[in-house]
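Note that one protein chain is taken out, while the other chains of the complex remain in position.
Moving on to chain A:
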Amino acid sequence: MSVIYLLISVSIFVAICFFIAFIVAVKSGQYDDDYTPSVRMLFDDETKITSKNNISPTEEKQV
């Protein structure tokens, strides 16, 4: 029965971990700009294609 102590403690611990992750994220400014990253994540691949294979990726229209 005392497993309940363990389970509850684990659940609270996990919750606290996520809570700390949230605080860290806010502190590092991730919540200050919620638009640009959503656009930025679509870029990376295209840059690689142009620089490595040197083909113009005109078909790959994004956004």
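In this text, contacts are C-beta pairs under 8 Å (C-beta built on N, C-alpha and C of every residue); 3 or more make two chains touch, one makes a residue touch a chain; residues count from 1.
Convention: contacts and distances are computed from a predicted model.
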item: Protein name, per the UniProt record, of whichever chain is missing from view ("ATPase", "Anti-sigma regulatory factor", "Carbohydrate ABC transporter permease" or "GDSL-like lipase/acylhydrolase family protein"); value: "ATPase"
item: Where the unshown chain meets chain A, residue by residue; value: 1, 4-5, 8, 11-12, 15, 19, 22-23, 26-27, 29, 31-36, 39-40, 42-43, 46-47, 50-51, 54, 56-58, 60-63
